[in-house]
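The structure follows.
Complex shown without one protein chain; remaining protein chains in place.
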């Protein structure tokens, strides 16, 4: 089986869906001739032409708004927001419009569309090329929010997202794009939306995360294994709808829960996971539900030491795990 | 002491601040001659003129963006977003700009400004005149988010907000505008930002809420008192920064926590409160941390039975309280 | 070296043709004319009924198109119902009726009843939508329909479908970023789109002069390289004529057109508004004289398409429709609470 990076998985998923279904199209800033600033749409312009691989004007509200219109009229647009940080001009079209069209029309209209956005820090992008935005959108009924952490899941979840009849926000941690490679089947396949994955089974504590932090959590778990601590690591993968059954089952087994994310902790997505556990697994808990989220600052600063201060790392995560294990 | 409604408290706070400080001004849609669609700015146009009480074009991003500019150049703008539902076009100016100007400029620029927005359902406003938006903005470092529930607090907190050197989102639950009256001192005063208020002391369980739900929680607590259940009711008042000390102290006393809000539960602000309690008061908890939030739907529907289905009520809240008390 | 892009607005008034010529030119039959008149009248009467129901406490809210029926029926009449797309705004009751929504449809929404085809009672009234007629579901935040309509039209073009999209908004809503972004996208891609601005002089209380620094909204078209047409919105035939021309232009693949219909809202912004605080009674009275319905009625009487008896007949039948719709809607079922969280997602 060919070995692929995350970004290659993204490319392949879109290309194969465009081949399979002529209604699928791509739009965004620089997605055409340039193939996207991260190369996610590379090769598509040459293969499918400028009308199905559309370089839009520099206007995110129009990107999402026109994609909604395209979806209303039978296409299946895959819109790219160049950096998740630049999604805010489109907030109204996403929250007020895309997420509600099915509901507000009593199921007579719908907008099957995907909005892809690279998010997260660690590439010296400073305050505006580093943000995590999942907590905001995971709060919005009507949206699906996906945050894959592996090439295999990326391809399968993106294909599922393109085929979904609901609007999907597909968040790709940009630091993971070329961080790891794994086997990815050539043939099209889907990974079910809304299911978490236990990427490491363990008995002593449960760790819940997604994206880059998930990868670091796996590393940290390996370290802790050598210290005799057996960590279960759960990749949430889809944040909305959230697979609460898998989460609760894991905590009922281990009795301890740690939630990790890069985004600012206060009001972050981890709060929802913690709340679910605190209510649903209370009698099984042997320790406080712990969170390790990002600092109280707007986003990762540019300067090297400050960016390192901001970022999650296997070492910081291992510390939190140890603290919880020892509770 | 004169007795006032919430909306009168808003009017008085703005008017007195404009009298005290010539840098304070008001801007927004219909805030001038009409005095605002809820009357929050009534009388100001006549008193201070159209330049300090500015009817803007119908463009929320420009309302907030120009208010940022005014604040940068020494004014203290109080911007009105006509309905919180219409804040999304301004999301970029609030989240990317207002919240970060101090941080990104290393404290060399700042934007002392207030954004007022009526939020919440219960007035037959349907999907777009009913939304709760506090969870989104309470997640943003650099913003202050205030949600008063009484006329006294409204005046004092709004005055504090106008005097604050940070950007403040001041959320007024529109159903509470004329719901209750209480004594409000004529003279200017402030209520400290960032402090919760125990509005009813109790021993059996702690209830945390804000806005309309808080008022209903007080009613429900009175009902339960007759059943011999002694509820502590805490008005969070400021959601960011959150008064976690008061929250934890209360839970350490009662051992039981219920968090209430009208907004959709999943990813709502209650998750943060629950997470804070689950981590910080674990050893004191005699029951799961419970939440009662709004349903999994975009906002309160228009149709009467559906709106009632959506809304919190003293009865629904009393049920949750009983369930928790009996745990 | 520099130059000033000095833009001169050159007005091109069309020769004011007599109605009988115009009717011929426009390809109208008498029954077309009567149909237009009927839709205008029907909208007005429904609207008046809604205000009464609201005052009676039977429905919660009204937002109204009174005064704008000429612009709305004239524009909608240029569309092919069910083939062309309409993405209207909250005042466009007369448009919705012209395309095929029924009085029952509209009153069901007022009462928030489950049969309301726009939303099953979920949205406030005046959020028109009907999938079978290609009337696109609308929201309350203004101007979001612009980029969406551009996208619908882009899809028509991409798929080679003979479809034109018309979207409408108020003049105040042209201040929104989405107006700009939508027009820009549409013009870059020359999509088959018509943008109708119903300029009724106010955005709630905010007058034109505080909304924009140009005399005509149509001045904004130039910045997108598309034609900007100003039309008397209270002249239903004139509106039809320019919309029809824009429709043909769109079908020829020449791209979008911005039409500004100058008109007036004869009543308060909504049942929550008191317009006396921001405009004079004299101004309103002045515009009442130009009521598009009275005017069209007079024209039809003048040229003999209508006579008083026929007019009475028509009005009686409209009253009947309005009564029927009211009774039907009032008697219809409310949604059950099980409906509350249905259709948030595809599999609900």
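For the reader, a short list of remarks on this structure follows.
Just so it is clear, A, B and C label the chains in written order, and each chain counts residues from 1 on its own.
The working rule: a contact is a pair of C-beta atoms (placed from the backbone, for glycine too) under 8 Å apart; a residue touches a chain by one contact, two chains touch by 3 or more.
Note that the coordinates shown come from a computational prediction; the quantities given were computed from them, not determined experimentally.
Taking every chain of the complex into account, the chain not shown here touches A, B, C.
Residue B:164 is the one among B:164, B:231, B:254 or B:303 that touches the chain not shown. The chain that is not drawn here is touched, among residues B:102, B:155, B:175 or B:218, by B:102.
Note on the undisplayed chain: of the listed residues B:70, B:184, B:199 or B:229, the one touching it is B:70. Residue C:214 is the one among C:214, C:294 or C:346 that touches the chain not shown. When the missing chain is restored to the complex, the residue among A:126, A:241, A:255 or A:280 that touches it is A:126. Counting the whole complex, the residues of chain B in touch with the unshown chain are 25, 51-52, 56-57, 59, 61-62, 64-75, 77, 89, 92-93, 96-97, 100-110, 141-142, 144, 164-166, 241.
For chain A, the residues in touch with the chain missing from this view are 29-30, 32-35, 37, 55-59, 61-62, 85-86, 88-89, 124-129, 295-298, 301-306, 308-310. Although one chain is not displayed, chain C still touches it through residues 1-14, 16, 175-181, 184, 187-188, 190, 209-214, 216, 218-232, 235, 238-239, 241-242, 255.
To be clear about the criterion, only the chains that are shown with their structure count from here on.
A centroid comparison over C-alpha atoms places A as the chain most distant from chain C.
Each chain gets a centre from the mean of its Cα atoms; for chain A and chain C, those two points are 41 Å apart. Between chain B and chain C, the centres computed from C-alpha atoms are 37 Å apart. The set of chain C residues touching two or more other chains comprises 119-120, 122-123, 127, 139, 141, 177-178, 344. Shown for chain A are the residues in touch with two or more other chains, namely 61, 89, 92, 96, 100, 103-104, 141-142.
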